[in-house]
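Here's the structure we're looking at; comments come further down.
The complex appears here without one of its protein chains, the remainder shown in place.
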Amino acid sequence: MTLSSAAAPASDADLANAALINRYWSVRQLSAALCQPLEIEDYGVQSMADVSPPKWHLAHTTWFFETFLLRPYLETYLEFHPSYGYLFNSYYESVGDRHPRPQRGLLSRPTVADIYQYRAHVDEAMAKLLSRQADHPAVAELTALGLHHEQQHQELLLTDLKYNLAINPLRPAYRQDVAVVKCACPTPLEFVGFAGGLYTIGHQTTDFAFDNEGPAHPVYLQDFALANRLVTNGDYLEFMADKGYQTAAHWLAEGWAMVQSEGWQAPLYWEQRDGQWWMFTLGGLQPVNLLEPVAHLSYFEADAYAQWRGCRLPTEAEWEVATARLPVEGNLLTTDHLHPQPASGNRQLQQLYGDTWEWTQSAYLPYPRFRPAPGAVGEYNGKFMCNQMVLRGGSCVTPPGHIRPSYRNFFPPSARWQFSGLRLAKG
Amino acid sequence: MTLSSAAAPASDADLANAALINRYWSVRQLSAALCQPLEIEDYGVQSMADVSPPKWHLAHTTWFFETFLLRPYLETYLEFHPSYGYLFNSYYESVGDRHPRPQRGLLSRPTVADIYQYRAHVDEAMAKLLSRQADHPAVAELTALGLHHEQQHQELLLTDLKYNLAINPLRPAYRQDVAVVKCACPTPLEFVGFAGGLYTIGHQTTDFAFDNEGPAHPVYLQDFALANRLVTNGDYLEFMADKGYQTAAHWLAEGWAMVQSEGWQAPLYWEQRDGQWWMFTLGGLQPVNLLEPVAHLSYFEADAYAQWRGCRLPTEAEWEVATARLPVEGNLLTTDHLHPQPASGNRQLQQLYGDTWEWTQSAYLPYPRFRPAPGAVGEYNGKFMCNQMVLRGGSCVTPPGHIRPSYRNFFPPSARWQFSGLRLAKG
Amino acid sequence: MTLSSAAAPASDADLANAALINRYWSVRQLSAALCQPLEIEDYGVQSMADVSPPKWHLAHTTWFFETFLLRPYLETYLEFHPSYGYLFNSYYESVGDRHPRPQRGLLSRPTVADIYQYRAHVDEAMAKLLSRQADHPAVAELTALGLHHEQQHQELLLTDLKYNLAINPLRPAYRQDVAVVKCACPTPLEFVGFAGGLYTIGHQTTDFAFDNEGPAHPVYLQDFALANRLVTNGDYLEFMADKGYQTAAHWLAEGWAMVQSEGWQAPLYWEQRDGQWWMFTLGGLQPVNLLEPVAHLSYFEADAYAQWRGCRLPTEAEWEVATARLPVEGNLLTTDHLHPQPASGNRQLQQLYGDTWEWTQSAYLPYPRFRPAPGAVGEYNGKFMCNQMVLRGGSCVTPPGHIRPSYRNFFPPSARWQFSGLRLAKG
Partner (left out) sequence: MTLSSAAAPASDADLANAALINRYWSVRQLSAALCQPLEIEDYGVQSMADVSPPKWHLAHTTWFFETFLLRPYLETYLEFHPSYGYLFNSYYESVGDRHPRPQRGLLSRPTVADIYQYRAHVDEAMAKLLSRQADHPAVAELTALGLHHEQQHQELLLTDLKYNLAINPLRPAYRQDVAVVKCACPTPLEFVGFAGGLYTIGHQTTDFAFDNEGPAHPVYLQDFALANRLVTNGDYLEFMADKGYQTAAHWLAEGWAMVQSEGWQAPLYWEQRDGQWWMFTLGGLQPVNLLEPVAHLSYFEADAYAQWRGCRLPTEAEWEVATARLPVEGNLLTTDHLHPQPASGNRQLQQLYGDTWEWTQSAYLPYPRFRPAPGAVGEYNGKFMCNQMVLRGGSCVTPPGHIRPSYRNFFPPSARWQFSGLRLAKG
């Protein structure tokens, strides 16, 4: 397959097309690159219902292009396999039946080799489609959506893989070169104040955004302040030392019930060996570094910590207002750390992007006058607007170009397997 | 026991005290009056974990006064029974251990007679306390809180009892004289518009309110419109006829999962006999009346109906703004209908209070700068601020004097056993 | 209602009829007498799926007569209530649908008074039927069956009630006058030998027996020995002190799994207070008496104890052979102790009948050429011949005239709420 024939742009539209094609290529290649350190056996494991096997992520993202682009828009397209629609649909009710989610790890076939062939087959067809019709608005829009969709799954692939490796008693590393920073200077906690008033939040440019980021709309905020950095492991250990996990008063009722039923005593992936705390990282088991942002907290833990500190979590509007004009930079997947890093530098507000997603106290709900995208791809964000909380800012495994000020991530308050931490707020 | 000695007020404070004592007496008597139609056997049943036996409601509301008023403030008080603290604490972690909630229906002892003695014992002591110290600010405040607490349980007692009777194959009536209205004139659906702008919501007077109703604070609303009346059984049957329960597209993902797993095909308490829909009421099984407000919907069903109609649910702020200046009147417990009634009358917005609680699209979250009430009674509202949705307006079993514009009721989106319905919104 | 008109026998048949009528009357009255100490609230509780509320036992035994005697054989019979067939059928598939077993405790109606009326209604009709047709073979046979059935439920009523009271934190007594024997002389453990050979076991007389007790058939036994008495609390405490509940080697795999999952540390109803063992009895909480037979053991515990002692449980054939010619006497319900008693007396084999049921190592299986009784009443014993173990000998709550040498009781190996203990065997 060559994409070179698409590489001779002349007009603005041609330039846009070329950019889209390049982006298609680079996003798709990154998925494969992220799997490069895996053994074949690693591709198939699903260690809890929330996670999916790497193989499934590779296939499902491919199915997205096949289903929403190639079938409707490439006349000559021949589907790769009649059962893949059933196997790799995630939750699109309007597209047909699906293989039950908790059983994704029970399928030894299709093999990993089959899935890479599937990817190649679809990539070839997409190259054809994009070379001919990249200027078709629906094709361009849906391709962009498909690429952002694949980026979401790249992050999930890594967080899911971390979970799969962590529950293995051998504690195998994803990559040996992922290491916890050994020394750093502490950044004292300070609060940065913001004046209240009417602000506009939500996506306002013509760049790509998911439907749930709009419409832009005014919100009234009271004066508030945000911490200059994320809460660290050291901070969190103080909470633990002060019997944080043993004191009901700090917790939401549902959180306290989970502390009891799940036996939570520390963040996910932490374990005590010979009196010392270790944590599982994508580089294997490593000692807990006090200066790093704490990660793998549920909303319940983030909220309990904030209560204990006499603070609270930010709302998503506060976070967006505070962040609006700052550059989208940070410890994202591009840095290749694959792990949160200590705060550093001179910015007033550090670690806004990357390191860990920040739990907000905002429930994931539709913005005023929200309308889901039309068609099956509208089954993307709106139908999850219940019993989930918003997280902001991306993490150390968020792919480049995927995060922005208005980006709304969301998970149930009990979820811990994402790189999820917190920033304190006041007011 | 006589309360007459407290009935010779002279000053404003005395008047307030007398009012409190009268209110104490009338609220407490209503609880017993509501149980008057019960057989002894009815007092002990708990037909699912969400509901509590009538006996437990009678005892728990009494425990509240014993624990938060009599122990701390009446020196001479002798506790009624050493185990009742364990048996009748609901969820106050700071007050000590509790009997597990799902096992409330397994206790034949204490007997019903024991519980009425417990109530008499506590009432006598409360009479003593109030006659001496009704002007003690904490006593007055906590007594008021205890009475509002008991009123909440009066509503729960009736909704829980309805559930207990409904699952009985004999479908016994709570009272034979509860009847569905046979004829009424339909009220056409219309929308009443409201202009957007900055509004203040939340409790603003010095009257009693729960901590979660404050602080009052500004919110920015866009233009919106509310339906003039509640959605009726007839309206809802159109949704059912249009395969509402079979069409995933109308539903939140979690709601659709419940439709599948629970086999929902109609509101709770509806059953089809010989091709006709009947519903269980507090007066037994009765034919579904098309003009009545539909009740016993989950949030998921309310939301799905609204989506299907091309509308949405109101936010709690919209509801409060629309209702702010209207009188608190409607088909509440005082009317003794014990069942929702068809809309009638000339008001622009009908059925705002009473009939059914109205699901809003607002998650139950703290208002800005919310602080829970201090002490154990602060474990009342704040700790449930997760995974629940706000309902507004009261129902046909809400006791008199218990509802107000800022009142925030909350239940998980799957709950159906309350009198819960909906009003459509737009904009 | 009077039965006196049936009381003028002249012939042998008349004598038999009169005996049956007398027996009908005395069995039925005993059920009511056993409930005399109950509060109305006690009649409705079902504290786990295995137990049934007293009210249900009273109604179900009545339903048996209504269904199998009155409907088919008393032409003029008018059924008491159209829903009682549904509510009080236990498991007779051929008789129609049933109310789900785990929901028996959720029905406040029919009330206790209703059930006593139901009993009176059926008793009156049975008096009519027996006065006219007691010599009809099917009527006589089915009445006898119905009375033995009711006796089984009398025992269950007491064991179920014990469970219901025991889980109540107030630990209420069924009767205040049930007391643990304070002093007794220990009976040293000895083994009584029996020679091997061909024996016949199974029911061989024309007296009443359940279908599962036949046909009589030869079995070959090797030499064996049985302990002269039941294992005592004192014996069992030695096992506990020797880490019996902590040592996997003594246990069947499934038993060990239950020790882990259920946290078993002692027999059911035992609890430690201030370093001392107490047990819940029908007379309330009482100190564990070392000389009493241990009761409320699962098969797993009985088997583990025997393994630990280097012994084994008897087979049911061994038990029957050893017991065959001995009188049916012991601490049964007639003694009104309602609790196991220490061994005493000079018999070689003590406590064979009464005190506690004895777990055998025999699975509950059909005897060779077993055929279930014809018709619906054949759904009585045969269909449970899987995954249950045989117990022999009756207990302190087995009604008079209900036990015999060939009687086969059966429960799943995990069951503990019966008065179930063990006798050691060797060889």
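In order of appearance the chains are A, B and C, and numbering begins at 1 in each one.
Note that in this section a contact is a pair of C-beta atoms (placed from the backbone, for glycine too) under 8 Å apart; a residue touches a chain by one contact, two chains touch by 3 or more.
Please read these numbers as outputs of a predicted model, since none were measured by experiment.
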For this session: Sort by label and list the shown chains the missing chain touches.
Result: A, C
For this session: Give the residue, chosen from A:137, A:169, A:188 or A:310, that touches the chain omitted from the document.
Result: A:169
Problem set entry | Given C:37, C:400 or C:427, the one touching the chain that is not displayed | C:427
Exercise. Residues of subunit A in contact with the chain that isn't shown?
Worked result: 39-47, 83, 86-87, 99, 103, 105-112, 164-165, 167-170, 172
Seminar exercise, completed: On subunit C, the omitted chain is touched by residues 91, 93-94, 198, 217-220, 222, 248-249, 251-256, 299-300, 361-363, 365-366, 368-369, 379, 383-387, 413, 427
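Keep this in mind: only the chains that are shown with their structure count from here on.
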For this session: Would you kindly say which chain has the C-alpha centre located farthest from the C-alpha centre of subunit C?
Result: A
Problem set entry | Centroid spacing, where centroids are CA-atom means, of subunit A and subunit C in whole angstrom | 61
